[in-house]
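For this depiction, one protein chain was excluded, whereas all remaining protein chains were kept in their positions.
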Amino acid sequence: MAASSGISTAIIGVTGYEGANLARLVAGHPRLRLIAATARASAGQRLGEALPALSGTTVADVPITEAVPETELVFVAAPHGPAATLAAEQLRRGGKVVDLSADFRFPSPEEYAAIYGHAHPAPEWLAVAVYGLPEWRRDAIRLAQLVANPGCFPTAAILALAPAFAADLITPDAILDAQTGITGAGRSPSRRVHFSETHDNLAAYGLAGHRHTPEMSQELGRVGTGERPTITFVPHLVPVNRGILATCYATLRDGVSEAQVRAAYQARYAGEPFVALSDAPPETAWVRGSNRCVLSLHVQGRRLIIISAIDNLM
Amino acid sequence: MAASSGISTAIIGVTGYEGANLARLVAGHPRLRLIAATARASAGQRLGEALPALSGTTVADVPITEAVPETELVFVAAPHGPAATLAAEQLRRGGKVVDLSADFRFPSPEEYAAIYGHAHPAPEWLAVAVYGLPEWRRDAIRLAQLVANPGCFPTAAILALAPAFAADLITPDAILDAQTGITGAGRSPSRRVHFSETHDNLAAYGLAGHRHTPEMSQELGRVGTGERPTITFVPHLVPVNRGILATCYATLRDGVSEAQVRAAYQARYAGEPFVALSDAPPETAWVRGSNRCVLSLHVQGRRLIIISAIDNLM
Amino acid sequence: MAASSGISTAIIGVTGYEGANLARLVAGHPRLRLIAATARASAGQRLGEALPALSGTTVADVPITEAVPETELVFVAAPHGPAATLAAEQLRRGGKVVDLSADFRFPSPEEYAAIYGHAHPAPEWLAVAVYGLPEWRRDAIRLAQLVANPGCFPTAAILALAPAFAADLITPDAILDAQTGITGAGRSPSRRVHFSETHDNLAAYGLAGHRHTPEMSQELGRVGTGERPTITFVPHLVPVNRGILATCYATLRDGVSEAQVRAAYQARYAGEPFVALSDAPPETAWVRGSNRCVLSLHVQGRRLIIISAIDNLM
Partner (left out) sequence: MAASSGISTAIIGVTGYEGANLARLVAGHPRLRLIAATARASAGQRLGEALPALSGTTVADVPITEAVPETELVFVAAPHGPAATLAAEQLRRGGKVVDLSADFRFPSPEEYAAIYGHAHPAPEWLAVAVYGLPEWRRDAIRLAQLVANPGCFPTAAILALAPAFAADLITPDAILDAQTGITGAGRSPSRRVHFSETHDNLAAYGLAGHRHTPEMSQELGRVGTGERPTITFVPHLVPVNRGILATCYATLRDGVSEAQVRAAYQARYAGEPFVALSDAPPETAWVRGSNRCVLSLHVQGRRLIIISAIDNLM
């Protein structure tokens, strides 16, 4: 077994797609040392047993327990609601938490309750949380005890649209038309993720309003004028495993030229290692298995079109 | 619109893949008239509501009920066990039954119990059942009150191997290596049919013994010397929706030539509209949506290799 | 061989995806009798040989020739340019033509030349052509000698947006974000249709301007005020075989209510057998193998969202 030094780390909910992927990433991370993981249905097993793809890696022998272990750092890959409770337990001990659920993305417990349909289980920690998009909150993330990992669609959308809102180049509304692979729907079996229902099929969903819409609107408002823009968001489920391709449509303010738009994006992302600008529209295959986001900018008349590709599991 | 004449027909279990496909076939059949269908979870709906792909067809308005309707002909697309009970109810009324489950494929209730793990619910009807492979039982099927529809793998295997066993050209053992699409695993959600678990993945299963093996062995014994051959059967789950491709390996008896094998198959299937012999190995795309079986014959030394392609839903 | 009566029919370019699919449709059509087909690379073969999926159908023995045969009706499934030349040859003989290419979709030869990059090969026939969308041109199609089959994206987009433009419910601009299966890219091998480049990948294309955009704009202008609306169109290539899912975004005019929109669509498509309105967003699996278009309407604030699903091969 490797890694006898490094930050002691635990993963809560290790057998879902996000948790399993985290385990793989931590296995290859030089400064993190995975010492425990939880997953109710697999408690008592080793990671390599519960997840054969991890057998033969440095984390294969990590035990899966039912109780939350005490470590310097905990990743919470649990559903919203329970996630906040589990995170709070670790925060009270003084540990650091990265929460992958939606539980700490909104500062307002009222807004959270309206969107997620139940009271927030740990509202006392909301003020501590930092929205974890390094390109827009790097300094705050460094110091944070609690990082709220952004949703997958908001990540693609905010990286695509934030520079235009920050430089006030577009009107305060935008359309986000996005396609996501099936892992985005989670690992629990259901008709919606049945191979024969999704294979060779294309479907839109969430037309009555998707939970990620206010998250995008809140964050895009923060980087811009403060006012939340109106976001129309339609996600589509397409038969690929991983990857999100978001096509964003915005309207240029009068007098704004394509050159200005390009300059604003280049300036904003010049030093960012994980955001790239491409002339050709990016494909999700370009970012598979990486934490990069590739963007392309296209202007047709007054319409600004931005294509954004990320891997939803990274 | 809706045929007002023709054989009155019902489908039990219409919302599974087999049942839904049957409904589509009956909709286009000139001599069958679908007047009712059952499916517990959708009772009270019309077919076109429960199965959007059938809206706009001649069967869209057929009501879905909970009780088995009385008709001249009933197709039973229910799981083994309940299927026999439902079939017996219709048989006692004097109606005809085509049972798609395994319940009437074995004449011996003891063998059924050994394979399926429970006593046969209606053994008094076993003697009446005819194994429904028209190429080998056409006359009996015409007169039968109860037809036991063959399993999907046995259909591919028996059509491929029976002529060789019938003409005693091969030794009494054979290997059947088969690949099946995911619809073969049914419509109930489970980890095994989750898109992200099956997409881009290949897996063998059933290595401790598959229920279709004795069915193949029994039927291949009947067409040949009477003695059941030893069948080694390994199915694989591959990421396609429909279709079975079976690769059969047998050993030619001493002195048997490739020409003799070809002649035997051509003679046997000359008048059969739904079995074709191909020089090139058949692909499942060739038979998609049809009830045809395409076979190719290949001899390497003493080894006879037969490729067999069918659509598992037809 | 069946069909000894019926309209004598030929297909030019029968081995492409559109041509092969046409052959399958004609095979099952009660009033059409396929007597010939062309395909340079397969001349001399029978249809069932060149296209194994057609062996065993009523058109299996139709000969494939190089020269255009003389028939009452010809379907032209050739690339734009050659298509017009082949169509004109048949039209001069007095036969009827359905052209699947783009060659007769624009009344103006100048616009055609600007979009397709070459002079129109048979401009004398442009005035005769009728745009073949039955829901909007039924009477003209019945009398036409030359029908220009609409492009696949325009079919999805026009059926989705035309009622709103015809009733002047939306402002004269709209966004069409569409996903298409790979058969839409044709049967010629290329890197773009290589399995390993497209499988598990999502990509936008045509961002510099797609040829279908002016076609949509022209037809949507005709049904509305006469003025061509501005259409922003971004197609995406996704790993399915067949099917187009188009998500349209428009802006309601002041004072227009959701109820008015629904009423306009219901009135317009009430008697149409091949257009259906659905409450839930349609999926491409619902229309696979059919010539139906299923639409759903969604209003978010002033935004009208319309989802449109068709099978691009039908």
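Letters A, B and C mark the chains in the order given here, with residues in each chain numbered from 1 onward.
The rule is simple: contacts are C-beta pairs under 8 Å (C-beta built on N, C-alpha and C of every residue); 3 or more make two chains touch, one makes a residue touch a chain.
All values derive from a computational prediction rather than experimental measurement.
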* **Listed residues B:72, B:177 or B:272, member touching the removed chain** => B:177
* Touching the absent chain when the full complex is considered, from B:124, B:168, B:200 or B:258 -> B:200
* Return the single residue from C:69, C:239 or C:281 that touches the missing chain. => C:239
* To do: Quick one: say which of B:10, B:53, B:216 or B:245 touches the chain that got left out.
  => B:245
* Where the missing chain touches subunit A, by residue -> 52-53, 55-56, 199-200, 273, 276, 278, 282-283, 285-286, 288-290, 292, 294
* Structure fact -> subunit B positions in touch with the non-displayed chain are 175, 177, 179, 181, 197, 200-205, 207-209, 230, 232, 234, 236, 238-243, 245, 247, 249, 281, 283-285, 288, 296, 298, 300-301, 303, 305, 307, 309
* Hidden partner interface residues of subunit C, rising order -> 17, 181-183, 187, 189-191, 193-196, 198-200, 239-241
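The criterion applied here is as follows: only the chains that are shown with their structure count from here on.
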* Asked: Hey, what angle do you get rotating subunit A onto subunit B on C-alpha, to the nearest 5 degrees?
  -> 180
* Structure fact -> So, in whole Å, the Cα centroid of subunit B is separated from that of subunit C by 37
* **Intercentroid distance (Cα basis), subunit B paired with subunit A, Å** => 45
* Structure fact -> Chain centres from averaged Cα atoms put subunit A and subunit C apart, in whole Å, by 39
* Give the residues of subunit A that touch two or more other chains, as numbers and ranges in rising order. => 181, 200, 239-241
